[in-house]
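Every protein chain except one is present and positioned as in the full complex.
Then we have chain A:
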């Protein structure tokens, strides 16, 4: 009978060590493959978007696409100027930021400089719930509840408009803006605060003249990343801002954004291979490039901020 506790020699002889080593190597390879999947996904996104819109950009010069003011891809006299979609997309994102920036900044200052730990631990999960609400529910709320309500106060507000989705979007990205800017503010070293207090500054002076400027690159990153989210948000605008490509600067009117347009075209039954159908990929590519630029800018601002302190 072999001894109950195997010796090192036994382990080598019966192949246990080799087996363990093989399992370790195999798992390391599997793990690497899982991590490398992210690189594959990014590459696949770029390849698919470029490849599928290749046909489109052979027919429509990029300059015409970016500067044209008429977007009528399914008309017999089709026009492919993306400006109407682009303008409403940026308009919605801008209006959403107009709400999210002041509210988010004050909220972040309150959480990082004023609130006690107990208050902060209660408020943060509550704020996160705002982010958790499915976007289609927000869309329903914007169209069926908020718009009829605001029509009583805002003359000329159409039943389908850019304003209400922007307000909802502003509230939606608020938790994100708050959490990124609060992170930045809390990373400001306490020595700066203590020095300022020692000079006789009051709490609000410390918050607005020391902490906020000190955290500025992180806070800016929060704004930019919030903008990126607002640009890419889909269902709220698809439901409440309408699907009519309309070059307007009046947020009381309805106008399709890039995302709403992609949704609208996906709902239709245009066959693959037509020029009109390939627009969902060319507009998608434009959307991807815009959000990528915002994300890269935000990424570097955040990184620079972390390096400073």
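For the reader, a short list of remarks on this structure follows.
Everything below uses one rule, namely that contacts are C-beta pairs under 8 Å (C-beta built on N, C-alpha and C of every residue); 3 or more make two chains touch, one makes a residue touch a chain; residues count from 1.
Quick note on the criterion: contacts and distances are computed from a predicted model.
Candidate names were "Putative FAD-linked oxidoreductase", "Phosphate transport system permease protein PstA", "Protein-glutamate O-methyltransferase CheR" or "VWA containing CoxE family protein", and the UniProt protein name of the unshown chain is "Phosphate transport system permease protein PstA". Only one residue from A:220, A:234 or A:248 touches the chain missing from this view: A:234.
Within the set A:61, A:125 or A:189, the residue that contacts the chain not displayed is A:125.
Across the interface with the omitted chain, chain A contributes residues 20-21, 23-24, 27-28, 30-32, 34-39, 41-42, 44-45, 48-49, 51-52, 103, 106-107, 109-111, 114-115, 123, 125-130, 132-141, 143-145, 171, 174, 202-205, 207, 225, 228-229, 231-235, 238-239, 259, 262-263, 266-267, 272, 280-281, 284, 287-288, 291-292, 294-296, 298-299.
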